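Left out: one protein chain. Kept in place: all the others.
Our next item is subunit A:
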Amino acid sequence: MSGSSTVNAMKKVVQQLRFEASINRVKVSQAAAELQQFCLQNAHQDPLLTGVSSSTNPFRPQKVCSFL
């Protein structure tokens, strides 16, 4: 009984591995180039990189401080 359940478990493992082996893969150089292109294309839309003017920044401080 326990023998056949181990066999079933192994069958599942092998099935999964066969599936993963059949996946189409690309080279890192290609994937990295696509990632880089995405980054650079979207950089101008990224507020953390380009900044947001104080008047539109919702998190700007609410009042001005005074100094000693």
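Just so we're on the same page, a residue touches a chain if its C-beta (ideal position, glycine included) is under 8 Å from a C-beta of that chain, and two chains touch if they have at least 3 such contacts; residues count from 1.
Basically, contacts and distances are computed from a predicted model.
Enquirer: Look at the options "NADH-ubiquinone oxidoreductase chain 2", "AP complex subunit sigma", "Pleckstrin homology domain-containing family J member 1" or "Guanine nucleotide-binding protein subunit beta-5" and return the one that UniProt uses as the protein name of the missing chain.
Expert: "Guanine nucleotide-binding protein subunit beta-5"
Enquirer: On subunit A, what residues meet the omitted chain?
Expert: 3-4, 6-7, 10-11, 13-14, 16-21, 23-29, 31-36, 38-40, 42-43, 45-49, 51-54, 57-63, 65-68
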